[in-house]
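And then chain A:
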Amino acid sequence: QVKIADVAELSGAGAAAGAVWHDGVKLAVEEVNAAGGILGEQIELAEYDSQTDPQISRAMVQKAIDEGTYVLLGTVYSSSTVVNMLVAQQNGMPQITGSESPTITAKGNPYIFRTAFGAQKGLPKLASYLKDGLGAEKIAVVWANTEFGRGGYDAFMGLVDDFGFEIVADVPTEQAQVDFASDVAKVKSSGADAVFVYLTEEESARFLIEANKQSLDLPMGGDTVLISQKVIDLAGDAANGAFGHVGLTAEAPVPAIKEMAAKFQEEFGYGADHNAIKGYIGVYMIKYVTEQIGEFDREKFAETLRGLCLDAETHPGILMDTCWDETGEMSRESFLVEVVDGAQQITQTLPAN
Partner candidate 1 sequence: MSDSVLSVRNISKSFGGIHAVRDVSFDVEKGEVLGLIGPNGSGKSTLFNCVLGQLRPDRGEVQINGHRVGNMRASRLNKLGVGRTFQQLSVFPQMSVLDNIILAGQEHHGNMATRLFGPSDAGLTKEADQLIAFFRLEHLRDEMAGSLSYGQQKLVDAAMAFMAGPSLVLLDEPAGGVNLTMLGNLRERLETYNREHGTTFVVIEHNMEFVMSLCTRIIVLAEGAIIAEGTPDEIRSNQQVIDAYLGG
Partner candidate 2 sequence: MSEFFQLIVSGLSTGSIYALAAVGFTLLWQASQTINFAQGEFVMLPAFLVLALSVKLGFPLWLAMPLAIILAVLILGVLFKRLVVEPMIKHGTLPLVIATIALGVLLKEMVKEFYSPLGQPFPSLFPQDVVTIFGAVISIPDIANFVIAMGAIVALQLFLGGTRTGRSMQATAQNPDVAQILGVDIKRMVLYTFMINGALAAIASILITPIYLAKFSNGETLGLIAFIAAIVGGFNQIRGALVGGLLIGIIDNLSATYVSAEYRQALPLILLIVIILIRPQGLLGTSEGRTV
Partner candidate 3 sequence: MLELKDIYGGYGKITILNGTSFKIPRASITTVIGPNGAGKSTVFKAIFGLLNIHSGQILLEGTDVTGRTPKQMIDAGVTYVPQGRNVVPQLSVYHNLELGGITARDQRKLRDRIEQVMDQFPMLREFRNRKAVELSGGQQKQLEVARALLLDPKLMLVDEPSIGLSPNLVKDVFRTLQDLRDQGVTILMVEQNAKSALAVSDYGLVLELGQARMHDEAAKLLADPRVGHLFLGGHIDEEETA
C-alpha cells in the first residue's frame, strides 16, 4: 500500500473548487487501484480539509506529512498553496497542485508541480484573441481582489503594453461578493470595447447575470472559470456569448477527456470541470512518474518530473500530451471556447507554449 494525501478546500469559500478536485482525485485513485495500483501497491487516499484557510491548509499539509504520505496532492486555491508549499518544500515532499497563480512556480521551489498551467501562460492567448479576433482596444477589467484574482490581474496587466490596450475600467471585487450592480454599472459607463473577467465561479455567474440584467452588450472574455460548465449552469442564458481561454475542459475535443468526463458524471452525478480533470491528472502523474523511476522515492520523483514530457498515447491517464519545466510549470495544448446556447463550444485549439 502506498499512502497519498489530498489536502483540499472541502469546506469554506473554496469548497466548490476543492470538492470537485477531490472527486477527480477519487475517480483516478479508484481506476488506478482497479488496474493494480502503482508498482503493485494499492493507493490509500487520505483527505484533509483546508477549510479554504491558508493557515489551516498549512497545518493540514504538516499533518499529512506527519502521518506519512508519498506525494502530496493539493491545494486548489493559490492563497493556500503559496503557504503550504513552504512546508512541503522544507520536508522534501513533492506536491502536485491545482493552483494556477503565476507566483507559485516563480518561487524556485523544486518540489511543486502543476496540473494546469499558470495564468501567465493562458492569458497571452486570450489577449491576442481580444486584440486580433475582436479588434478590442479599450478593455474593462473585472477581477477578484484575492490571491487568485490578483495573480490573473497582474498577469493580464503585464500584457497591456504589449498589446496596446487601454484599460478604461479597473474593477476589483471582493471575495464572495454577491451584489455586482455597481461593478456592471461602472463597466457599462466606461466605454469599453470588451471586458476581461477574472473571478471565481459563483462570482462570475453573478456578474454575468447582473450584466444581462443591466443589458450590458459587450464581449466578455476570461480564463477557464468564466466559461466553465459550473458558471454556465449558474448563469443560464446570461452566460451566452461569454468566451475565454481554457486549459482543460470536459468539452475539449479529446476522446480521453470525454471518456473521463462521462465516468465522472456516472460516478458522482454531476459534470466534471477543469478542477476535476486536474485532480484526476494529478493522481496519474504520481503513477506514471513512479513507475518510470521504479521505486517510491520522493527525491527521485521530483527530480524526474522536472523537465519531463508525458505523451497521452502511452500514458492515457494524463489525457493530453504534457510537459513540465524546471520550475514545475507545465505546458500543453489549450482551447478557445465560447458559450453558445448554454454549452461550451470550442472555437479554436491553441498550441502549447
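Candidate entries met the following condition: all candidates are chains of the complex that A comes from, given by their letters.
Throughout what follows, a contact is a pair of C-beta atoms (placed from the backbone, for glycine too) under 8 Å apart; a residue touches a chain by one contact, two chains touch by 3 or more; residues count from 1.
Because the structure is predicted, anything quoted here is derived from the model rather than measured.
Note on this complex: chain A touches candidate 2; the remaining options among 1, 2 or 3 do not touch it here. For chain A in complex with candidate 2, the touching residues are 10-13, 15-16, 19-20, 145, 170-174, 176-179, 181-183, 185-186, 188-189, 201-202, 205-206, 209-210, 212-215, 230, 233-236, 270.
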